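Shown here: the complex without one of its protein chains, the others still in place.
So, chain A:
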Amino acid sequence: MAPNSIHWFRKGLRLHDNPALQEAVRGAGTIRCVYFLDPWFAGSSNLGVNRWRFLLQCLDDLDSNLRKLNSRLFVIRGQPANVFPRLFKEWEISRLTFEYDSEPFGKERDAAIKKLAMEAGVEVIIKISHTLYNLDKIIELNGGQPPLTYKRFQTLISRMDPPEMPVETLSSAFMGCCITPVSEDHSEKYGVPSLEELGFDTEGLPSAVWPGGETEALTRIERHLERKAWVANFERPRMNANSLLASPTGLSPYLRFGCLSCRLFYFKLTDLYRKVKKTSTPPLSLYGQLLWREFFYTAATTNPRFDKMEGNPICVRIPWDKNPEALAKWAEAKTGFPWIDAIMTQLRQEGWIHHLARHAVACFLTRGDLWISWEEGMKVFEELLLDADWSVNAGSWMWLSCSSFFQQFFHCYCPVGFGRRTDPNGDFIRRYLPVLRGFPAKYIYDPWNAPDSVQAAAKCIIGVHYPKPMVNHAEASRLNIERMKQIYQQLSRYRGLGQVLAISEALMLDEKAWLTLSCSSPVTPHQLTLGIAHSDLWLVCSWLAMETQFMKPQIHSACADAASRDSLEIYSE
């Protein structure tokens, strides 16, 4: 008997390149596509209205595209674990399909559902299509540990087979005799809710700058590629004032929700490059956006505490300050630094900011000025940023706060200078902070330095109509760079207290991400051991002939081969 299938949408909200959906349809008698919405009353606090609206638009789009195939989307209230048993019975289901979710909680949830399904005699088919590669293969290739530097990641990728081709879009032809039984009251029972139904107050809500849905995503990718072809330049575009604004060719939110298949994007980029440049091997930098996403997914997939500082083996324990007042000022765009406030305003209003803008506000919150934990910033982004999913958001915050991933900490973005260099005229500020419109370009980034006459002329007195700057940046950054140095010095814990770390021959670090540490007799320069002890990240001993004052030294071991050398970044003082 032909099976009755359920395809379970979570991410992957699309009909193109959806191998799991294909498997649901293949040879089946009936197909029902479900999406679970819980909690239902998400709108009670009006948090994340842009994110919810985007999601609902994606679901609407899916429903409308499924209608063209004589099918519908089934939006269901409740938790999958509670609802599935009933659905399996009611619809006599024998096959369940879904796209693989690499995130640790996703894996846990899916394992439970799989078990439930097997107990009910339901066949479960899972397909990878949210990432370019099978992430477990990457980890395997790296000796069982996810790569912790982007360079290492790129090296591993370049050794693997290219990603699988995207599969064809679901069509009537493919569906064949497979149908979806749709009841008369489908829209009441299983229709896509509106924002109001979910409890959001939509009065005065401006229209979405980033409209959700697969249809929009596919239009955008064509535009994106057209622009690239026209420019015939695949280099990273130079940052200018315009880059800060939402672009009609921007794709990141669509990749996050899965409205756009990353594999489709990958192959279209490759094809275009080959056509324009007439060579066959595109450089890895062409796929920068996709590979960073993949990198963070890989780093997170085996680490349930990836989004925390405590108990996270790859996160340095930094003594961040707890300061709810300061955090609120940052989140609500009331820091008194127009550059920061304009960015946070754009974020809250539209749901997207340029990646360099993210660096600026993340640095300001954490290691640059406020010294507040990256976990707090991550939570704010999770609520407001359309393309912030768990792995990428947490990973990026750890990166930008110098809590992990081996990057340098000497460079701090200035909340005045950085903005000024990017957009000298200050148009971005004027657009998102209309109260500052009257300030000339000379003072718009640091209006507190403007003479009283200028402030009066601008009809904006600093401290009255717009807040005074909440910190003295020079002082704050001086203190914080000292703190960061202390942390990394402290990681060679016993120095300065009389004891010295012993070291032994460095093993091939591409095989193992950590080795054991022992303390006994004096250091000999050619031997070196890295370790993870307790909740500190890396304990390091200093053996460098040359001491660096401001940066993390890079040690290049003669015994490691070229490929693994880039994973040999070890910190000392």
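One rule holds in what follows: a contact is a pair of C-beta atoms (placed from the backbone, for glycine too) under 8 Å apart; a residue touches a chain by one contact, two chains touch by 3 or more; residues count from 1.
Methods note: contacts and distances are computed from a predicted model.
Novice: Any idea which of "cAMP-regulated phosphoprotein 19a", "Serine-threonine kinase receptor-associated protein", "F-box domain-containing protein" or "Auxin-responsive protein" UniProt assigns to the chain that's been left out?
Specialist: The UniProt record for the chain left out of view names it "F-box domain-containing protein".
Novice: Considering the complete complex, identify which of A:49, A:414, A:433 or A:462 is in touch with the unshown chain.
Specialist: The single option touching the absent chain is A:414.
Novice: In the complete assembly, which of A:144, A:288 or A:440 touches the absent chain?
Specialist: Residue touching the chain left out of view: A:288.
Novice: Which positions on chain A touch the chain that was left off?
Specialist: Within chain A, the residues that touch the unshown chain are 150-151, 235-236, 239, 252, 283, 285, 288-289, 292-293, 296, 309-311, 313, 317, 319-323, 355, 359, 371, 373, 387, 392, 395-396, 399-400, 407-408, 410-414, 417-418, 421, 449, 472, 474-475, 477-479, 481-483, 486, 496-499, 518-520, 533-535, 546, 548-551, 553-554, 556, 562, 565-566.
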